[in-house]
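First the structure, then my questions, so here it is.
For this depiction, one protein chain was excluded, whereas all remaining protein chains were kept in their positions.
After this line comes subunit A, so read on.
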Amino acid sequence: SHAAIKIQPMRQFFSSGHTNNWAVLVCTSRFWFNYRHVANTLSVYRSVKRLGIPDSHIVLMLADDMACNHRNPKPATVFSHKNMELNVYGDDVEVDYRGYEVTVENFLRVLTGRLPPSTPRSKRLLSDDRSNILIYLTGHGGNGFLKFQDSEEISNVELADAFEQMWQKRRYNELLFIIDTCQGASMYERFYSPNLMALASSQVGEDSLSHQPDLAIGVHLMDRYTFYLLEFLEDIHPSSKANMNDLFKVCPKSQCVSTPGHRTDLFLRDPGSALITDFFGSVRKVEITMETINLTEPIHFVNEERQKETYSYVDQLPVSEIIHQKPKQKDWHPPDGFILGLWTLILLVFFKTYGMKHLKHIF
């Protein structure tokens, strides 16, 4: 009775299941005309830091240095709003992977934890099975791939496999994946690991558009989706109760021109119960109480949503069901050049052996 009254807030207390937050923020493009991708990443970095995730838990990867680029008329700044309203570079940026270190290999190694022993702590994603991770990618992308630095690509299959490796090694509790590129929705199509939620700025076949052309600097400062995301996040504070459903509403088609998409089928909780601060902030749940709570009694939870069966290590979720959920419709394609060539060859051989006189009958 006395303990039962106290159980209620404790259920809420442990409802999200994570104890620490990490963020991996990646900008994959270099060159001065891709200023907006760096500004995108730095805006998310700024929000994430403001909401409480410390630099030690943020892996920031920037492929180029816009603040110190020779063409920057305002050196040491990266603006996200024109007329220089908001300098997202600030004076306490900690970039962990910079310039040519931002490669597909390094990104995958960070995610899976397979880094050489000499890698410093600031370059590692030291997450555990109670970490909520935010992964934000931006750059130039296409249907099923994201371009890294003009010379390589990461495909959606590779990304899905990396997340599966993370799941099998218990490197995350829940993972929020946000991508702001052209045709971004193609990047989360292939996910099959549990507890993943994904957002993208545009569907397959659509381009994500840029925003904020600034004539003084001479480039576009932000992309639309991240611009409105930043606006949304500026209203979030550490004790905000906004949930993921609000995040899905960010940047509707009227503002973004492209159609943002999201994927929640792999996420085991209801998205409405997942708070924004579960991923974007590092909220330490501290409640000061003057009363004593007897913890020797076992706490009985009535677990409606949580799975009770024990799974074997590998088999947490019937993977095959997820992968083959939607059988792909195979459209009929006309035979391509190989088959046509093969038939031409067969016909030629036939006429060669049986004589050209047969050809006269046809033509």
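The definition used in the following text is that a contact is a pair of C-beta atoms (placed from the backbone, for glycine too) under 8 Å apart; a residue touches a chain by one contact, two chains touch by 3 or more; residues count from 1.
One rule holds in what follows: contacts and distances are computed from a predicted model.
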Hidden subunit of the complex - UniProt protein name among "Protein Abitram", "GPI-anchor transamidase component GPAA1", "Galactosylgalactosylxylosylprotein 3-beta-glucuronosyltransferase" or "Thioredoxin reductase 1, cytoplasmic": "GPI-anchor transamidase component GPAA1"
Full-complex contact with the absent chain, from A:N21, A:N72 or A:T112: A:N72
Sole contact to the chain not displayed, among A:I53, A:V95, A:L176 or A:V219: A:V219
On subunit A, residues whose C-beta touches the chain left out of the figure: 31-33, 68-73, 75, 213-216, 218-220, 356
